[in-house]
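Questions regarding the structure given below will be posed in turn.
In this view, the complex is presented without one of its protein chains, the others remaining in place.
And now, chain A:
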Amino acid sequence: MLVLLAVHAAAALLAPVLVRSLGRSAFLGLALVPAAGFAYVLTRLPVVLDGGEVTDGFTWIPALGVDVAVRLDALSAVLSLLVTGVGALVVLYCARYFTPSSGGLPRFAGVLLAFAGAMLALVWADDVVVLYVSWELTTIFSFLLVGQDAHKRASRAAAMQALTITAAGGLTMLVGLVVLAEAAGTYRLSGIVAVGPSLGGAAVTAGVICVLVGALSKSALIPFHFWLPSAMAAPTPVSAFLHAAAMVKAGVYLVLRLAPGFADDPGWRPVVAIAAGATMLLGGIVAARQTDLKLLLAHGTVSQLGFMILLAGAGTRDAALAAIGLVVAHALFKSALFLSVGVIDRCAGTRDLRELSGLGRRAPALAIAATLAAASMAGIPPLLGFVTKEGAFEAFLHRAYGPFAEVLLAVVVLGSVLTVAYSARFVLGAFTDVFTTDARTEWIRPGALFLGAPVLLGLASLVAGPAIPGIAPLLTRYADTLAASYPTPLELKLWPGLTVAFGLSVLAIVLGLVLAWPRVAARAAAVRPLHAVRSEVTWRALVHAVENGALRVTAQTQRGSLAVVLCTILGVLVAGPGVVLIASGALGEVRVDRVADSPAQVVAAVLAVASTVAAARAKRRLAAVLLVGGLGYAVAVIFALAGAPDVALTQALVETMTLVVVVLVLRRLPADITEHHSPRRRLARLLIAAPIGVLVALLGATALGARTAEPVSQAFPSQAYGFGAGQNVVNVTLVDIRAWDTIGELSVLLAAATGVASLVFLDRRTGTPPGGTRRRRRAPVGPGPVAGSGWLRGPTLERLARQLRPGPRVTERTLLLEVVTRLVFPTIMVLSIYFLFAGHNAPGGGFAGGLLAGLALVVRYVAGGRYELGEAAPVEAGTLLGTGLLLAGLSGAAGLLFGGEVLQTWVLEGEVPVLGHVKFVSSLIFDVGVYLIVVGLVLDVLRSLGAELDRLGDTPGPSNAPTRQPVGAEKEARA
């Protein structure tokens, strides 16, 4: 059984490919998949008929007692035969329903097959979690299928509505299922039902009601009924399959499945009877008024679903027998009718019964098939619908629902009158001239394959009636699991004899035909008793209220000022942890046993404080930036004194880099920072800030004092050498012990670099190397720069460019800087590579190495300008970033290849000629990834905030607003 489900899944994945290469005819082959399911269930029928069951499955989540378990008993067999049989025919039908030019067909095919598989899993599931998962899968696939015409607003809205309602119902059902499963002590559906009658109490009743809510929402019963007619925006095969044969039956199935266990629960029968009875009547009334054939069928389906659940929920043997019979009959006739409407829609171009005329003569086969199906729906002998409706009347005469049997019988008879009425309206409207004034509808003859499915299903309704003795044993097998409510058990028979039930049937048919007569129908349509009660209005009001509430909350909390938001956050910090800190008396634990660790630390700290306070007061932009840089260097000294050489090295490098980058941008801004705040406001800010500072320091000290456990890093040194094969514990921590963290942090860097580039380069992802090879080739004159040494020729080019196109800004360059650059650039690069390789055993590593290489680029850029940067690093920053992350990821995955875990380090060691003993540690590759990403980040920042800003500044034109015309400016620059 699981194999079949897997086949469905595989077919769903394969379907798009097939449809793309073979066109719509691929559906012919795809139909084999549900057909195989049909055949499989047929072969297992003998077992099921003997009262046995077929099971399959494996353990899924042992800790929760959740297994992937499927089970085929009589009820599942009936439902799965319907799902696979109708499914196969619908897939066949799709091969002709869609025009070859229909859009989105590959995706549609895949989703349809996936839906068929999910539906099969739903009716087979024997584990409530599997049941829920497949339940929601059908919801999601239904969403995709209903929204097939995504360009139509109605489609999108209908799909959204169906998804919201059925998914909400599904979640409610999950709660109920878990409650029931916990009460029963098992997650097996069969087990829960088996112990169901012995369970009781408020929790079980609540669980039952929650499950019923799920079933009712899926089967479109009041108050959830409105999603089904809306979902008619779906293509017709979808309506035939999902909204007639399969998905909406899931609710009926669940009620049938649980009825043996829980029908006697006090919450069960009232909910079922009221919702289902009301739905049957309302659906019938609305259906009998429709002029759109498809909507007529949709409302009719709502009515019939009410009928089915009313019977299914009775919890008596006879009602259950009638219910499951009706499920079969309904699946046959309703899918036949939907498919017929699809043919009419395609071939006549309309499905409005006021525009259709004469189809009975021109499409006799279709007319006969559809009329048979409609007659079955109306319950006319000798069709299957008649047999099951007789059974339903009998079931109520057999006191289903005990004292309420008479009332509900009246409801059912009235519902049947309406059913006859809309069935007749369907036939008259579609195939005769009764409702129309048009002389002749245009008609394109449908092909045999197109007609095949509806005709086959229509004939099935005819054949199944007389064949009821053959079908009945399977149905009875399920019904016998329920207690009988009447001495003589009900039998489904073609000719029941002149009983009360037969009299009611005749009455319903006669009254229904009268009601269907156009003049009566027209008068009845004028009366709209339920016009005011429209659930979709409530639905929209609900959606509106949620939206409005969200707006209100947003408007209240998001005031649009960053300072307000920050003050709120900081206020919470003080009011929450701060108050707790003082109240808990934890401050008493803080022990400060020394003033400082070393005299040098005092010096560094004083420098740090001095530069920070000065920076906070500085008016000049550049001064403030330099002062904060001073703080950074002071902190680097503190790190170095604290036994953290790697951190100190990185801090110093980053501080240098930050200084350069900040200056790159701020040189475009005015020299002074605009002062917006009055002295009083500044004092207020200080009063907010000071408690935060004190609080954070106290929190840190308390945390340190409260430490009781051994630090996790205690074992890092031995692990670093043992597993990571490195002596530098910090580096091994980065590339091995906590490499997952590093991967996350690398991703942050990548995102930041991308963000920078996209804020500066408005029309591209990133800057191509400025003044690359292309530009060099184009250089019109001057053999000097092109044939030069390859070192620092950028400047010459730039000078050349300035001669050709004088810009407003002239970059002054110093000879000294150029000479120094020539000297230090190779040195820095070598040192950065050394850091990279030595980092595993000595201070350094990918971060420090990458930053150093980045600084080398900064030097080239500062000395030679943007063209020089292009010469120094003729690659895209994005390439570096991507390669880096790829390397880091691959080296992580390589751990798996060598039989270890992800990111596990492996060591290659051996004697190499010339080099001697060589030890290669795989985490070096990871570190190279880190290196590349850091270089990529620096390059991206330099390209964006350095070179691109230069270019914008150099570009002739209105220099006061350069980025307003970035595209035009760039074209000019290229010209």
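Basically, a contact is a pair of C-beta atoms (placed from the backbone, for glycine too) under 8 Å apart; a residue touches a chain by one contact, two chains touch by 3 or more; residues count from 1.
Methods note: contacts and distances are computed from a predicted model.
Looking at the choices "ABC transporter permease subunit", "succinate dehydrogenase", "Na(+)/H(+) antiporter subunit C" or "Protein-glutamate O-methyltransferase CheR", the name in the UniProt record of the chain not drawn here is "Na(+)/H(+) antiporter subunit C". Only one residue from A:Ile222, A:Val455, A:Ala521 or A:Val647 touches the chain missing from this view: A:Val647. Of A:Ser76, A:Thr166, A:Thr905 or A:Ser944, it is A:Ser944 that touches the chain left out of the display. When the full complex is taken into account, the listed residue touching the unshown chain is A:Leu295, out of A:Leu295, A:Ala521 or A:Val862. Touch with the chain that is not drawn comes from one residue among A:Ala701, A:Met829 or A:Val875, which is A:Ala701.
Of A:Ser102, A:Thr186, A:Thr205 or A:Thr481, it is A:Ser102 that touches the chain left out of the display.
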